[in-house]
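A single protein chain has been omitted from the complex, and every remaining protein chain is retained in its original position.
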Amino acid sequence: MATMTYIEALARGMWEEMERDPSVFLIGEDIGAYGGAFKATKGFLEHFGEERVIDSTLSEAAIVGASVGAALLGMRPVAEMQFADFVTCGFNQLVVNAAKTHYRWHLPVPMVVRLPTGGYIHGGPYHSESPEAWFFHVPGLKIVAPSTPHDAKGLMKAAIRDNNPVIFLEFKYLDRRMKGDVPEEDYTVPIGKGVVRREGSDLAVLTYGSTVHFALDAAERLSKQEGIEASIVDLRSLAPLDKELIRDVVRQTGKALVVHEDHLTGGVGAEIAAWITEDSFQALDAPVRRIGAADVPIPFAPPLEEVVLPTTAGIFKAMHDLARY
Amino acid sequence: MATMTYIEALARGMWEEMERDPSVFLIGEDIGAYGGAFKATKGFLEHFGEERVIDSTLSEAAIVGASVGAALLGMRPVAEMQFADFVTCGFNQLVVNAAKTHYRWHLPVPMVVRLPTGGYIHGGPYHSESPEAWFFHVPGLKIVAPSTPHDAKGLMKAAIRDNNPVIFLEFKYLDRRMKGDVPEEDYTVPIGKGVVRREGSDLAVLTYGSTVHFALDAAERLSKQEGIEASIVDLRSLAPLDKELIRDVVRQTGKALVVHEDHLTGGVGAEIAAWITEDSFQALDAPVRRIGAADVPIPFAPPLEEVVLPTTAGIFKAMHDLARY
Amino acid sequence: MQKDETGQKHPAGLTREQLLELYYYLRLTRACDDAILRLYKQGKMVGGAYTGNGNEATAVGSSYALRREDYLFPMHRDLGAHLVKGQSLRNIFFQQLGRAGSLTRGRDGTGHYADPELRIYGNVSHLAAMIPVAVGAALASRMKKQNAVVLNYIGDGGCNVGDFHEGLNMAAVMKLPFVLIVENNQFAYSTPVARQHAAARISDRAAGYGIPGFTIDGTDVLQVFETTRTAVERARRGEGPTLIESVTMRMHGHSASDDASYVPGDLLESWRSKDPLARFEAVLVSGYSLTTAEKESTGQRIHDEIEEAIHAAMEDPAPLPETATEGVYAL
Partner (left out) sequence: MQKDETGQKHPAGLTREQLLELYYYLRLTRACDDAILRLYKQGKMVGGAYTGNGNEATAVGSSYALRREDYLFPMHRDLGAHLVKGQSLRNIFFQQLGRAGSLTRGRDGTGHYADPELRIYGNVSHLAAMIPVAVGAALASRMKKQNAVVLNYIGDGGCNVGDFHEGLNMAAVMKLPFVLIVENNQFAYSTPVARQHAAARISDRAAGYGIPGFTIDGTDVLQVFETTRTAVERARRGEGPTLIESVTMRMHGHSASDDASYVPGDLLESWRSKDPLARFEAVLVSGYSLTTAEKESTGQRIHDEIEEAIHAAMEDPAPLPETATEGVYAL
């Protein structure tokens, strides 16, 4: 066991997989000598060499597309977008090539696209977006979203070993804020499995990424202040979703709140809420509630950003109201 | 009144707006002398001239981006993607520039992007997709989805007059199959307003585009065979959604089925179902049901495509089961 | 030129046998396309039909420069390249007709398949989207020390999509074993090349990427072969990519449903005299004593092969509906 930050842990996951499997390589902008904008790949170039740590041209479409091509030949590329926002430039390659190839050609496309994602860092409209809903709607892609150092390493290793294109969400807000115990041995966190972070019988909160921590804080306060006990489910994977776990927790509590940082309308939460309702209608004591960012671009000035993104206070209130429903 | 096909009607809408307003112009691939892949702009070049009917280079990102630039200067571009599928190449421009400009700069971006959309034409995985869910999740974009010639003309005129970027879904399947009465005078169909196509008190179907017609067929059969009466709501606009109409119809019937041709998971239907449940939980006698394409790329061979896309039979069965719930 | 045992000089260093092979592939390509059009008119096709009439020398001549271990990433008018790289007529027609036994099991059509054994990776509809993918294949192939080259194609229209730029620039910077042929067939759907390019030669783009560029007569199969071979050899030596503009004419409409009435009649006429097949046949007749018997037997062989493949494709069932939702993800 070692104590690591979130970003150290995901880097550790990449490192171990590169040691284990020579077909794993990295490609992205400034990931070599510089070690990446968030320093996730610091030291990789020196250790693994230029051939496996590729400082690419400034070309997101080519980075993603070349990853598809390399994956088709049996390599396991791990591509970095400098910010998740820029994946819009590689969007076409992801949805047209990465996602549809296995269905059409029956050939695996084992690749990971790392997306440093989300807000709470005063990055403004072009460095704060959450891209997951777009890819969630695309058959053929997997999406993982770790919220702890433990899962960051374990999901990274699982993503690299997966034979499909995996979108790896790295929550920038957690990069250095989140520290935790990380086993030094080889382990993976299975893609498609969520985890209950807190048990409670009054309501269930389903969430992922940064908002897992806000929800946990809100749950503690709610417990202390009102004696209301919430289960907090960290989904960890968005595609595939851990529907069994969601079903279990929702049926136990009869009330569900979905929380994500991404915009509310058409977000992943919409699917989760719709599915829960279809699946467990009789067990619901209240409508499934949702919290997400307001449907506006993420603004630059801190007082504006604070209104737009979900907060612990907002989650607290929604949990409270739902428990009282 | 004249009888027109769906595509003739939307072309008529463009034509009238170009006559009315010199700032309206068209840009796209093969839209000039050739009149467009679906012949929507046949005759436009001859009438309006090269300056207003621009056969562009084969460059979707530049077509969308240039439209944003022209709109910023007060023009009203109507851009055509040859197939909706290719909007993935213009995706970055739509979400980064078109959508976020008004919020940031307080400048209107009046532009229309026409997307010949959807399947049922044996087009295979790259000529059959439904792109709406991606844009539905992007604050700053509007989306319209006419299902009749009347609405095709009226929504086209409304879209061109709107001061925001509007995604205009043209259902290829309806282009020539759908004929109807179209007023010759100047009218618009307001963006954000749905319409009830059929009244019934047993359940409500909420849908748009090609599947409106399948749902109407299914409703007729259901009425004849089982005496079950369904309301069919043609949403017509997806962003903004006509939530008032949805609420009214759902509260009257207590049961709702959302149907769209787009993939089920994370589709527009998820948001509609989630919102209905939050908004009208007490009025629901059954969980909101959804029908959409299976979560796989749209396959090429007809027997496969038929399984993947929604059918009248499938809608019939879902309506039947929901009514019996 | 190279001399064979009889002392005769051969163009491009090819033996008479090889020249006859080129001839066979040119004719096979044309005949296949014609057969596809016939099937389309008979209503037997699924989806549209795209032919490479006028492009045969470009597709055949260029791919003939590849070795078995090289990779082919063709575009929609490169049927000839598929064939030269070893694809069977069976697989071609199964794909066209969306059969259960096709390489994509009916999930995709036309040349949109992959055949990793033959190292053929077909196109997708989104123009230029395969360029970065092909570049990535070149990168992976180099990492795996395969000593292989990737040959990729794009049209005079498609080369204006951003992926062309990003992919070719990346390949150039990384000095990857990558050769890109721009098939300048004068039109992109209905749009003439002058509305897609302000430069006189598309190969002028090469300098901007710091790589060699050539503009060649795409109706001359030997010139195409020789230029591509030079580029492939250079790539194999580790010296990086080459851009080749092969100038030809799209003699048919964009697809079978396009009558191409926007193409000026005299333009079409002037290109008809450069028919790649007729040109090469004339070379063979005058320089290599191609006989009428040889011509006829080639025709007969091709006819029989195609009929057999079509027959097999028609016999093969349509894919089973229950397979439609399988295999979106790899295990």
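Letters A, B and C mark the chains as written, and numbering starts fresh at 1 in each.
The rule is short, and it goes like this: contacts are C-beta pairs under 8 Å (C-beta built on N, C-alpha and C of every residue); 3 or more make two chains touch, one makes a residue touch a chain.
No experiment lies behind these values; they were computed from the predicted model shown.
Novice: Out of B:P108, B:G180, B:G254 or B:P302, which is the one that touches the chain we can't see?
Specialist: Selected residue, touching the omitted chain: B:P108.
Novice: For a quick check of understanding: of B:G13, B:G65 or B:G118, which residue touches the chain that isn't displayed?
Specialist: Of the listed residues, the one touching the omitted chain is B:G65.
Novice: In the whole complex, what residues of subunit C lie against the chain that is missing from view?
Specialist: 160-166, 169-170, 172-173, 175, 195-200, 202, 204-211, 240
Novice: By the contact criterion defined above, which parts of subunit B meet the unshown chain? Give residue numbers in ascending order.
Specialist: 25, 51, 54, 56-57, 59, 61-62, 64-75, 77, 92-93, 96-97, 100, 102-110, 139-140, 142, 163-164
Novice: With the missing chain put back, which residues of subunit A would touch it? List them for me.
Specialist: On the side of subunit A, residues 29-30, 33-34, 37, 55, 57-61, 82-83, 85-86, 88-89, 122-127, 294-297, 299-308 touch the unshown chain.
Note that only the chains that are shown with their structure count from here on.
Novice: List the centre-to-centre spacing of subunit B and subunit C in whole Å, with centres computed as mean CA coordinates.
Specialist: One centre to the other, that is 37 Å.
Novice: Would you pick out the residues of subunit B that each touch at least 2 other chains?
Specialist: In subunit B, the residues touching two or more other chains are 88-89, 125-126, 295-297, 299.
Novice: Tell me, which residues of subunit C touch at least two other chains?
Specialist: 104, 107-108, 112, 124, 126, 162, 328 - these are the residues of subunit C that touch more than one other chain.
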